[in-house]
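Below is a structure I'd like to ask you about.
Excluded from the complex is one protein chain; the other protein chains are retained at their positions.
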Amino acid sequence: MIVVMKRGATPEEIEHMIRRVEELGLKAHPIYGTERTVIAAIGEKRDEHRQSLESGAGVAEVVPILAPYKVASREVKPEPTVVRVGSLAAGNKHIGMIAGPCSVESEEQMISTAQAVKRAGATALRGGAFKPRTSPYSFQGLKEEGLRILAAARDETGLAVVTEVLAAEDVELVARWADVLQIGARNMQNYRLLEAAGETGRPILLKRGPAATMDELLLAAEYILNVGNPNVMLCERGIRTFETHTRFTLPLATVPYLHERTHLPVVVDPSHGTGHTNLVVPMACAAIAAGADGIMVEVHPDPEMAMSDGYQSLNFEQFGEAMALCRKMADCMGRQIMVNEEASSQK
Amino acid sequence: MIVVMKRGATPEEIEHMIRRVEELGLKAHPIYGTERTVIAAIGEKRDEHRQSLESGAGVAEVVPILAPYKVASREVKPEPTVVRVGSLAAGNKHIGMIAGPCSVESEEQMISTAQAVKRAGATALRGGAFKPRTSPYSFQGLKEEGLRILAAARDETGLAVVTEVLAAEDVELVARWADVLQIGARNMQNYRLLEAAGETGRPILLKRGPAATMDELLLAAEYILNVGNPNVMLCERGIRTFETHTRFTLPLATVPYLHERTHLPVVVDPSHGTGHTNLVVPMACAAIAAGADGIMVEVHPDPEMAMSDGYQSLNFEQFGEAMALCRKMADCMGRQIMVNEEASSQK
Amino acid sequence: MIVVMKRGATPEEIEHMIRRVEELGLKAHPIYGTERTVIAAIGEKRDEHRQSLESGAGVAEVVPILAPYKVASREVKPEPTVVRVGSLAAGNKHIGMIAGPCSVESEEQMISTAQAVKRAGATALRGGAFKPRTSPYSFQGLKEEGLRILAAARDETGLAVVTEVLAAEDVELVARWADVLQIGARNMQNYRLLEAAGETGRPILLKRGPAATMDELLLAAEYILNVGNPNVMLCERGIRTFETHTRFTLPLATVPYLHERTHLPVVVDPSHGTGHTNLVVPMACAAIAAGADGIMVEVHPDPEMAMSDGYQSLNFEQFGEAMALCRKMADCMGRQIMVNEEASSQK
Partner (left out) sequence: MIVVMKRGATPEEIEHMIRRVEELGLKAHPIYGTERTVIAAIGEKRDEHRQSLESGAGVAEVVPILAPYKVASREVKPEPTVVRVGSLAAGNKHIGMIAGPCSVESEEQMISTAQAVKRAGATALRGGAFKPRTSPYSFQGLKEEGLRILAAARDETGLAVVTEVLAAEDVELVARWADVLQIGARNMQNYRLLEAAGETGRPILLKRGPAATMDELLLAAEYILNVGNPNVMLCERGIRTFETHTRFTLPLATVPYLHERTHLPVVVDPSHGTGHTNLVVPMACAAIAAGADGIMVEVHPDPEMAMSDGYQSLNFEQFGEAMALCRKMADCMGRQIMVNEEASSQK
């Protein structure tokens, strides 16, 4: 950590900060420059120390040197994590393809969708039973009945089920039916939920909040890893910017950036990331080209009749075409969209 | 709601959308322009209908006409809501002044701060017992012990206590000790928590999420109002933008904007909104000039030793000066920073 | 255009606005809804009318229906524009690959780079002779001498030269030496420069400003098209958002979005768009997967010694690998990175 003193900082202020650094158990290393003095603090333990130095008299700023996350860091575990659960594998050579409707609406809708996406090559099924909705007047999901339907669709197709959990008190229920617990973007910093979900041992799909930095996303993952659950997939689904022609701005450079910093697999959601059906396929391809370990995409038998997110859902035919293109892209990148071999070998 | 068809939309597509509008129970009113056709849909019931029209073939976009919130709307209740609880009054003529440390650290710290801010003119006390922290390795608050200390500080000074609640399962506990439940920015769209907090009947201070639009903030308030709790204070605490010289960007135009749209009082938090001690006082003054109904500000006996947010906390002397300036500003605006008269008359 | 009246608008205010619409030569079509009245204004001539209606008493908002650009619109010219100049072709089947250093530093640097990128498969050469620099104390480019060097590199390799022009008064000089005039992101709304550059008849590479919307970008292109120059390439090079792990945020969904709205080719600059060497190649691949008609990338013989932007430049070896990957991607998409056949046939 580097404590940068103000230009006019007095010798007393500098002395004071050196003592403060030492009180924190760090080694202080002052450097007297031509215009300013900086104090390097060696042995920092991330974050905590920084805050307590920042308000010292004469301090201009404190510059952290270490990344604030630990277990998520690639420096700690250089080899990529592969998350495997049922039919789904994501990470390293494997690209997971998670498809399905925004909301579970009925058994018929869900089974027909599961069959269609499986046929086209999806490796997992998505569907919302508990729906976080911006308005209290919107459809809030079928809840437990939705979970039951998802499990029926898994029985029918063998596809692993990914579904969102909204609150710590629902975690046990959702974990009973689902293969992967999804933490939605609105809940990325709902730390109680992160810990409760992590403790189930189920793999977690953690969506980036629309205003979250990379450090904040990785620290949210750290909450899960920290309770002993190593199976975290990060999901880029777009950020809030001034752009209005897309629902969110989908910044794919996060994929190679995260691959440098963390061993965790990175999934991209081009449906929420763009909010328009006709932008979903190009951005799914682009995500694979950028190195994504998974794609999460909304598919509905009849998007015009969907109870939510119809404007960004593919129909079966569009999903079939998307899969064909994505497979070509994956080939190009030396990767595979395929069902988890462990799952198939168990059969 | 206005359904805008694409330039090349066929007569069949237009006919189809007219039928879709009518199927939704709305009256369709097509207008054939020189370049495009638009269909006005009369009788809309907000949000739901829009989504189901947006994915129709030939549709370019759907433009909503009604605001999506109802109970929060000033169109429904033109007179401003005044939230009163213990010593705090916010709304209309009353500006609430909520001051105290980021975290409750000890009984001594809390009592001395409560006494100091009361002396300077604060009308309520803030302090965090449950702390949402970006890193799992940071101090997470004293929890129940912190709540007990806050109540002791209230007993000592008569100041109403504002404190954050992080999860639905803690709501009952926090409501037992606190006067106002604060929903933090990270939890603005934690709908389960909004409803649980609302159901206690305690006034709620709802902080704007750093990427939330005005409609999203007002719809989050609507979740609370919708369970029958009318006492919601909205709190602007800054948004995420490209600016890095402040911790967040504090957009004060939200104050007069919200006053047009809603009857709910609007509080401003210049401590989180700027993240730098020396910007807090100018922005507190500016917030009052913009019409704020309350100011929430971090005060600590010794910011350099604070366990969190020291870099944005005022010390007692700085807070005294801030209060003097804020009072002049309030006078100028024909408003008052004063203890809730109902509370004092009850004594 | 749809004029939305406020909920409480009086009959007089509504009448007044109907008259105002008619005074503007438009046909007014009022629709009396259950909660509000809206007035459809038919025959709008874009932009101008909107502004003069927005300040009417009782008006809540004015919603434009037509896109504000005309000549750039795909509705006007459905087939894609292919820009061809010397060795460069961009648009439809052709992907242009524009490579070279940020700044022209010396003849040796430029010639060696031109030879290296040509060998690797680039179809045009970039290099800055006039450099817009954030600080007045930074290197501002070799100016006319730089242009001369660029032309020498073209003579040596046959690669078309793309270089930035900073001011209307330099347009003639730059157009004398260069094949394509680049308008930088800072100058996207320097309308005098757009017109002057357009009038030379040289193809223009127009970079998106970091805070520009799609409409603003297309209207900037419209300034060039409007002086009779049809050869405009749009260039996405990243926007300013809250993200700090990349220099800008590169939103590739603009590529398929622009392809829907305009016939103009869309180039992507992953060097400025990410600001880090190791993110450039994945994002170049992703851009091609998203449908980009060209890639513009910084290449330097020795990035560590570059006078500007070394941290985002590829060296020759890295560029060779990038080209190999990009070619595979282009194949996958049914497109080609190849020298403009017209140019080669002329030889």
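We call the chains A, B and C, going by the order they appear; numbering starts again at 1 in every chain.
Throughout what follows, contacts are C-beta pairs under 8 Å (C-beta built on N, C-alpha and C of every residue); 3 or more make two chains touch, one makes a residue touch a chain.
Just so we're clear, the structure is a prediction, and the values are computed from it rather than from any experiment.
For the options B:140, B:246 or B:336, the residue in contact with the chain missing from this view is B:246. Only one of the listed residues, C:11, C:78 or C:136, touches the absent chain: C:136.
Contact with the chain not shown here comes from a single listed residue; of A:240, A:300 or A:327, that residue is A:240.
Residues touching the missing chain, restricted to chain A, are 2, 4, 7-8, 29, 31, 33-36, 38, 40, 42-43, 63, 65-66, 75, 240-242, 244 (touch as defined at the top).
Contact between chain B and the absent chain runs through residues 211, 213-214, 239, 241-246, 249-257, 260, 273-274, 276, 278-279, 282-283, 285-291, 328-329, 332-333. Listed by residue number, the positions of chain C touching the unshown chain are 20, 45-48, 51-52, 54-57, 68-70, 132-139, 166-169, 186-187, 189-193, 209-211, 215-216, 219, 222-223, 226, 239-240, 277, 303-311, 313.
Operating definition for what follows: only the chains that are shown with their structure count from here on.
Separation between the centroids of chain A and chain C, computed from CA atoms only, is 31 Å.
With centres taken as mean Cα positions, chain B sits 27 Å from chain A.
One simple way to say how far apart two chains are is to compare their mean CA positions; for chain B and chain C this gives 39 Å.
Annotation for chain A: residues 211, 239 touch two or more other chains.
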